[in-house]
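Here the structure comes first, spelled out in structure tokens, and everything after it is commentary.
Shown here: the complex without one of its protein chains, the others still in place.
Naming follows writing order (A, B, C and D), and every chain is counted from residue 1.
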Amino acid sequence: MALANGQSVRDLIKKKKSKNSAGNFIEKAVPYFLLFTAIVSVLTTLGILYTLIVETFIFFSQVPIGEFFTKTEWLPFAGDPVYGILTLIAGTLLVTVIAVIVAVPIGLGAAIYLSEYASDRVRRIVKPILEILAGIPTIVYGFFALTFVTPLLQQAIPKLSFFNALSPGIVVGIMIIPMIASLSDDAMSSVPNSIREGALAMGATKFEVAIKIILPAAVSGVVASFVLGISRAIGETMIVTLAGGSNPNFTFNPTETIQTMTAYIVQASTGDAGYGTTIYYSIYAVGMTLFVFTLIMNVLAQYISRRFREEY
Amino acid sequence: MKLIDQSLVVKKMGGRLAKNQVFKGIYLAATLFSLVVLAILMFRIFTQGYAYLSWDFLQNFTSYVASRAGIKAAFFGTIWVMAVTIPVSLILGVGTAIYLEEYAKKNRFTTFIQMNISNLAGVPSIVFGLLGLTIFVRFFDLGRSILAGGFTMALLILPVIVVASQEAIRSVPGQLREASFGMGATKWQTIYRIVLPTAVPGILTGSILAFSRAVGETAPLLVVGAFAAVRYLPDDLFSTFTVMPIQIYQWAARPQEDFQTLAAAGIIILFIILIVMNSIAVLIRNKFSKRY
Amino acid sequence: MEVKTVVKDEKTMRNNKPADAAIDKSIVYKTDNLNLWYGNNQALKNIDLDVYENEVTAIIGPSGCGKSTYIKTLNRMVELVPIVRTSGKILYRGQNIFEKTYRVEELRTQVGMVFQKPNPFPKSIYDNVAYGPRIHGIRDKKTLDQIVEQSLKGAAIWDEVKDRLKENAYGLSGGQQQRLCIARCLAIEPDVILMDEPTSALDPISTLKVEELVQELKQNYSIVIVTHNMQQAARISDRTAFFLNGEVIEYSNTNKLFSTPDDKRTEDYITGRFG
Amino acid sequence: MEVKTVVKDEKTMRNNKPADAAIDKSIVYKTDNLNLWYGNNQALKNIDLDVYENEVTAIIGPSGCGKSTYIKTLNRMVELVPIVRTSGKILYRGQNIFEKTYRVEELRTQVGMVFQKPNPFPKSIYDNVAYGPRIHGIRDKKTLDQIVEQSLKGAAIWDEVKDRLKENAYGLSGGQQQRLCIARCLAIEPDVILMDEPTSALDPISTLKVEELVQELKQNYSIVIVTHNMQQAARISDRTAFFLNGEVIEYSNTNKLFSTPDDKRTEDYITGRFG
Partner (left out) sequence: ACGGGENSNGNNNSEPKTEEQGEKKLSGEIMIDGSSTVGPIGEVVAEEFNAEHPDVQAPIGVSGTGGGFERFAAGETDISQASRPIKDEEKEALEKAGIEFTEFKVANDGLSVVVNKENDWVKEMTVDQLQQMWSDGGAKMWSDIDPSWPKEEIKFYSPGTDSGTYDYFTEAILEANDKENEMTKAATLSEDDNVLVKGVQNDKNAIGYFGYAYYVNNKDSFKVVPVVNEEGKAVEPSDATVEDGSYNPLSRPLYIYVKNDSMKEKEEVKEFVRFYLENASAMAPEAGYVSLPQDETDAAMKAFEEATK
């Protein structure tokens, strides 16, 4: 195959190749650069761990570790302070579980709707609108929980206290819906159409295709979206600080006021506690507990994702 | 080989179709629910804040007199911080994702990195603030600057970008990679020209979610050292600064009702930034998104 | 659903009908002046074509002439492409499948399809075949086992995969994947089977097996098969339609079409070096 | 890279070598005792096989016998499957492609491949074809235009797509996609072209065109083609290898293999109903 000027493509390529040492360099350099970027994330974690661990040790030199994990009272500001992390864990669990109950079904439902039922146009319009929900400042959500959701809930549940776990739990759930919906939608949409066609051609309804074919094929992306969403819920501070109150309370009753680990961290680190006090170190001990908490969840999620992933 | 009773199949069909319809309704309701919540939120903010929206509001610095307070410094502060955060987090995030999906062997080290990243997603934002304070402000001596704030934010949103990008890269069909390698393309050429363009929609979805969060975060920047009341514009990356959510938060915490209205007006502006930013990303995403 | 349309109607006289249509065979599919556009691009033009029960109808024609499009229209799969518009009618067992109230899932249950590119589900081989029966409510493990075995045998792949039923279908070779897709389609025992070049990825032996299968299935089912292999069409089909640029140029008894085609273009095509 | 290995070496006497190998033709590929495993599953067993310059080498055999695996090994594409292990040697132009220092990209630039399933990029038709030249540094618009046109013509698809070069390749019919992939491969003018059932999705006319193309390319290139179509192998190839269960049963001059096969199994296979 000769080109107009008599050259052949083969020669042209050979010529370019011999000149192209820059390309070679890029090829060699890129993996190192990418490795560097990956290491940044490791360094970040190490940085965080370092910040947490040193101060956590100091904390445990002042507060017995046994007390920390067994007492069910969290009263760091009392004259005779008690540090029972179970209280904060209960608060965190309560809010997270409520958020998950709200966000996972709704987020996944929306994702299935967008990826399997909605027309391309609807998807292109609705998806970005949903994503706006993810960018609303958390104080806005906080006040929304306090001045809209709580009064609404109080009409349904008269016993609900002004500060409670239910309302911020629901609102945190709302906040993470777009994360779950949008990422899961992406995961499901990237399952090749030919697979979808194969199932539809057997007389499967869209529902059956979505649940039995697409969802399993996209499970790794869907689980990843859950993990990100739930992580965000666990790490969320402002909403729970505003609408959950700041009474640490060992309870699993969502109508009562609670404090989460994150809310405590905010309270103690923006508050008045002096540098070097036990309260100051407790911030890090709580942070560390939270870190372990998310670690466990992640190990679990990776296991699930590996276990159920279906390759195509 | 008559193992299937067709009449039974037909009989069951009605139920299955009904189920499909019911679930379609449920899924639609799930989607609508989110939209309705957004509408309520928007409505509340707009009715509260629109009265204070004016050209002056954009032109003025904050003030102790609500009627002449504006969002200028915070607006530009947010733009500056995002100008650092967006490129840094994109390069780091997508880079990490490519490394993990395309280059790294599946060994303990990669599992370790992977674990790290997912774990970072759950670290509360304020802890990132503490990290930024220790590392960027103090250790690297960047001071209470835009750069320090931007870097901190970039680390905060990194996990979402990494995980979303990884998923997107992973779902690029293997046969496309094969086709490219088959032409003698190098690994990087294949990634750059085939894998990334195909993965763009997913990467952007993660980015949109991540950037949106960065625009609205208060706590980490406060800890890093963003100020609450600033009456000048930043002039370089080392300037002190404030950002919109902090300004809004400050106003909302004031006792005077006027300031709470002001906060609502600030939120509207924040929405507008968010929508503009997302629209750009969505336009790019739409350009790249096709099913195959 | 069981309305049988007898062929002897005014349409019989039309050009595109096989001249010697068996008078007493019932029509499964009656396509009536079908037009189809992808956006502004017309892919099917005024198609009139009847498919008869217990027959194999072959569709031949050059690449891009609309063969796949046509058979995808028969089970309304083509609608998945959002820009598609159609006009005209397709009657399946007497009912217009384009009607609003028509249940497309029911149609697709009765009309199985094998695609041009093999498209197994990202599941195990077993689950691929069991998918259809399962969605139709068959849960019993024993019945499923039987169905899976029979279907895989039917598609001439049982021996190759019987020891790896739990493995992912994507580890199969191209031809194995295609036969798996045929098995998957057989598993729901459809009334009509649409096959889009089912043997193009197969070796001669498997092809032979599939062809034998088609002959066998014909006893109970009606089959529409797209093929590029004219010998194949000649060997296994009762009727053949020749498509060109979205039109049916000629549709008649296979013997007739291959021996004494009416249209010059048909002749040109089938007497190409491969005729 | 230009080392020419003359055939007359001690290997010539081995079983699997064509008996009447042209003495003075140079060997492009020399496969030497190649074994390949997917996990624990051995897919290729002791393969010895030489590919000669300016010849068409056909590979036939039943589905799942390792044909695709073998030709994917020739350009080391098979390595993309993580569980693959190999032993033995493949010399391309005298160099062992499994050597650590061997540049696989260079190999793949010189050895083009057309896959069994059409796999266009999700890009425009034009960009699909221009992809190869571009990655190899050709940026000039005019040159690219020329290459695209020539390659599409070469793959017998130019007329169908010349007005829609900017459209997405996924809007093409199956056969069109396959021809596009052939065009894409031609665009970098490789030295060897590996084709995995390139015409299985094509109609006879396109098939004819591709076969003619193969004959034409043979003047400058060496071609290895996997096919299920024995007539095709007979028509276009100079040598044919018959694979069975991962082994080369017989490899010889095409005429010889189809007229007087040495092995009973070869005979059985080629004298099937399709022989």
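The rule is simple: contacts are C-beta pairs under 8 Å (C-beta built on N, C-alpha and C of every residue); 3 or more make two chains touch, one makes a residue touch a chain.
All values reported here derive from a predicted model rather than from experimental measurement.
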- Neighbours of the unshown chain, displayed set only, are A, B
- Query: Which residue from B:24, B:72, B:144 or B:193 sits in contact with the chain not drawn here?
  - Reply: B:144
- Task: Identify the residues of chain A touching the omitted chain, counting contacts across the whole complex.
- Result: 76-79, 146-147, 161-163, 241-242, 245-247, 257, 266-277, 279
- Note on the structure: chain B positions in touch with the non-displayed chain are 62-65, 138, 143-144, 222-223, 225-232, 240, 242, 250, 252-257, 260
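One rule holds in what follows: only the chains that are shown with their structure count from here on.
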- Item | Averaged-CA centre spacing for the pair chain D and chain C, given as whole angstrom | 31
- Geometric centre distance via CA averages, chain C-chain B, whole Å: 48
- Task: Would you please write down the residue numbers of chain D that are in contact with two or more other chains?
- Result: 106, 109, 117, 136, 188
- Item | For chain A, residues that touch 2 or more chains besides their own | 23, 191-193, 205, 208, 312
- Chain-level touch network, classified as line, ring, star, complete or other: complete
- Query: What part of chain B is in contact with chain D in the complex they form?
  - Reply: 173-186, 189, 193-194, 197-198, 290, 292
- Message: Going by the contact rule set out above, which residues of chain B touch chain C in the complex?
- Response: 1-4, 6, 8-10, 12-13, 16-17, 20
- Can you check the complex and tell me which residues of chain D touch chain B? 75, 77, 80, 105-110, 112-113, 115, 117, 119-123, 131-132, 134-136, 168, 170, 181, 184-185, 188
